[in-house]
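Scroll down for the structure; my scribbles are underneath it.
With one protein chain withheld, the remaining protein chains of the complex are depicted in position.
A, B and C label the chains in the order they appear, each numbered from 1.
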């Protein structure tokens, strides 16, 4: 078996530096909330739908309170109050606010006990629904058998949810285990989640609850046909992390892109907003039994895969520590890395083997998310197909958890039906060909592969210790991550972060913490 | 390094069985000659050209003697006699015979000493030419540096030598190290070698001396451009093995397909004829410093690559022993094998790794000729391209000598210009990616790969020992090889084998034996 | 004609007409070459031409990889497929069928004709062993299968067929370079007609580039392409010969 010999002292140092960094944000997690966290609470209470102009009702309600500077204690209490006063459902409360018929800051007083009872009932119901979804998934895996390793993950990205369904079903029938519906360009930057089924998107299809529902239903159908549980995934990251996580939990998504720092580094979302939102959103993922996936691949789409290999390792370690704080179990942490090596580099495969093994060695329980070549994919589809084959080879040889299949048309267009099919054929052929190869091989300890893995880890440790020393926000402000400077108070969405008032109440946060043993 | 642990006793038994089989043909090699051997002598004496109807002059002269039952003592003496009597060149003698103006059985007598003097002069001159060609090649390799390992070998097969030249030059410029001009369908079965430059062939271009010359000149030109010596190869096997070997020697081909048993098994050429012809033809190859390549891949185009893997090993061992008898050095023996594994087989890559390593382990000095997937190549060019990548991976990982690149259009047509270019791109990418991978890896002794290699060798040994017991011809007659029954006196060309007379003389055979220390 | 009847290529949106193309031109790998490639595709009639790959093949040639949109569409209702229409039976069923409907052994003579030496295909149909878990004709009780092997001249095949009083001739053609297969198959049929054998036997050809349609066009009774099995051929022969007995 291919097994690295890694200096145990280094591993130990790596984890404690990362834990120190992640552990210094209790002030943020405990004392702050954000607009999207509040909108999540509303969604969980049962508020959905949108105004004619497309503005979702959760935004309407939160903005209403925000505008009146009445958000400090959260949205749960005022909504519950309004429900009790008017004998309304949460949804009707929101609709009334939307029509301008109701002012949540001007409600008759209600005994707090009644308020907490209402909220207790609604939150118990929602958490039960989420638990049921988790159990349904577990039963289906029980019935159909576990996911293959690496799982075959493909994207659909037509922009039209109905066209996506056709492509997803075809992919599942050909052997895909996980379907990712790629989001429309830069949905990260929307401070709301669009509503309803959508048929127009650029580079992808909007993440909406209805779209989740449509795709989940389609995949449940194929799962029966194929007698194999087909997982569904989408992106949480962005200005609506917890809301989308909540939608995923309600609609039984099985995995979600959820990176602790992606929004900050790659979308210029405010650091505080991002860390705060990811904290709650991952808790939702954890309760729903949803496997999170992190976005380390993003470091390598702009930087060199060899020179900056340590940034991937460092980010994996941080993502792990942040995930632990949200109650995510190691076997649900799909940490990321990517085969973004220059195909012109001599021994490119050996470098990648070292990097892939290092991830497996550091995170043995993680269903690692392995991303394909994209940066060096070119208009030469035949060459890209080969690079994808080398990527598939590495994925199977080193038993990565999830193989995000590369497409031979990566540099040209979002995948056509045939591109995806050829990608699945590629993976299936290579996976089968090298199925048990690992069992025949071993690694010389003084070999290039082993040496390289150790040196990447050493660089990561040195980097993390430096960051632990100066603090994450300072380091980010200095451009230590991905060569991009992100000041603590810069970026989008800072005005959506607020300090909790003395009477702040979020019925879900507390219950989830309890459920997760946090 | 990937190194097999092979039972040394098995290796020993394998070689002695093969040596016993090959060593039992001295009666044939010493006491017989064939029409093509005699035509070779004539070609070496300087006879070339053809009659208007296309019949080559060497055939005219040999058939003339054969018809008059005057061939037993060879052609050298009668031709020399005619030269002396008429003060003619060998060529004019042949032309006169061709015109019907000269009867070689009816010549005035000439003192034997004069005859031998003439033949000694002509043979010395020709052998010097061949030596010069060999030295030229050696100097060019000296100047430009050695061939890469594995060497990149591609075929051209347009049927038109001038079109072939364009394709060969393009391939060389893209990185090919060896150009093979594929022969027109079934040239093996022609009992003559066509004359002159040819522009019409099916599935390939006729092997003619003029075509050899045209291509060699073109490649010499590209070698200068590329500052890399580009080798040329063609096929000797068939009813004209020694003649084509002679043409290759004269025109500085660098490698030649020359399998001891191909003609028998795959072309139904008589067993005696084939073994006899290969004996002399390989001697010519050896004197010319031409690397021979054997045709073990042919076993697997019809049989299963796993079940019949041992037939490849057995044939390699036999080809080695026959080659040693002709004075071919191990470093000039390009023994063959092929990546003909079913891509649907689980662990196909591990099987192939075992087979590829076994060949390298048994023949460490051989510039092994490694053939690509052909049988399982389908009209799905994308899939075939991937199979070729796995083949290239194995070739580089196990340091095979010559990689005969697969083409993604293998199942469709003889290669288009772009197909060949994509094949070279495939090889160059994979070779570079896994360049030193071998150095990082080792093989567990009880691994599947090691166990499999030992079991293939064991099957080969048992097979060879059985054949050694009953004799090669008997075994062939019983269909032990490639499941095809080939009786000793069946097949084409037996009537072209004759027992040497008491005064038989072949001025080249003796000199070559001497030169090769046989 | 409903919308469903119009068949157009599909990339990722119904009827988007997307196609992938690659080809080589005798042009340099530069803006001039790329424009030549674009014009060529335009001349063929494509729209939205995106030349995404350009590879220098040396010696003045360049390889282009492109995605294009075609406006071509096929009317499904006009597609007429010529296929072998007899149902396919298993080996035992076929033997049983012959026993009942024909009552005697069927003699089949097969070969790769002329220059073609690719026997694997015809062996797959005729030899005992068969192919992909379907036994070949030799294994059938009611077939007398004579496989002459590789590179059999047309004359020899017909002579043997006559001598054996064959009911069926099977011909394989694999090499298609310069349409050699068309030439060889035509030669066989013409000789058979000249020798008045054509109507005495079924003439069946096969090979990776043979379709039933092509076979009919060349004057054969049936053609079998890639992925055919002995079961297909045997069923066809049995049912067709039984039909002739009834008619005759």
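To be clear about the criterion, a residue touches a chain if its C-beta (ideal position, glycine included) is under 8 Å from a C-beta of that chain, and two chains touch if they have at least 3 such contacts.
Bear in mind the structure is a predicted one, so any value in this text is a computation, not a measurement.
Enquirer: Of A:105, A:136 or A:302, which sits in contact with the chain we cannot see?
Expert: Answering carefully, the residue with contact to the hidden chain is A:302.
Enquirer: Which of C:39, C:163, C:194 or C:216 touches the chain that is not shown?
Expert: Candidates C:39, C:163, C:194 or C:216; residue touching the omitted chain: C:39.
Enquirer: Just name the one of A:10, A:149 or A:189 that touches the chain not displayed here.
Expert: Touching the chain that is not displayed is residue A:189.
Enquirer: Considering the complete complex, identify which of A:58, A:74, A:159 or A:242 is in touch with the unshown chain.
Expert: Only one listed residue reaches the unshown chain, and that is A:159.
Enquirer: Among B:93, B:381 or B:512, exactly one should touch the missing chain; which is it?
Expert: B:381
Enquirer: If the hidden chain were put back, which residues of subunit B would touch it?
Expert: 157-158, 160, 163, 167, 378-382, 409, 411-418
Enquirer: Go through subunit C and note every residue touching the omitted chain.
Expert: 7-11, 14, 18-27, 31-32, 35-36, 39-40, 43-45, 50, 61, 70, 72-74, 76, 78-81, 83, 209
Enquirer: Name, in rising order, the residues on subunit A that touch the hidden chain in the full complex.
Expert: 159, 166, 169-170, 173-174, 185-186, 189, 202-203, 301-302, 379, 411, 413-414, 416-418, 421-422, 425
Criterion: only the chains that are shown with their structure count from here on.
Enquirer: Distance between subunit B and subunit C based on Cα centroids, please, to the nearest Å.
Expert: Averaging C-alpha atoms per chain gives centres 34 Å apart.
Enquirer: What whole-number Å value describes the gap between the mean CA coordinates of subunit A and subunit B?
Expert: A distance of 60 Å separates the two centres.
Enquirer: Counting only residues that touch at least 2 other chains, which ones in subunit A make the list?
Expert: Where subunit A meets two or more other chains at a single residue, that happens at 380, 382.
Enquirer: Quick check: what residues of subunit C touch more than one other chain, meaning two or more?
Expert: Residue numbers touching two or more other chains: 55.
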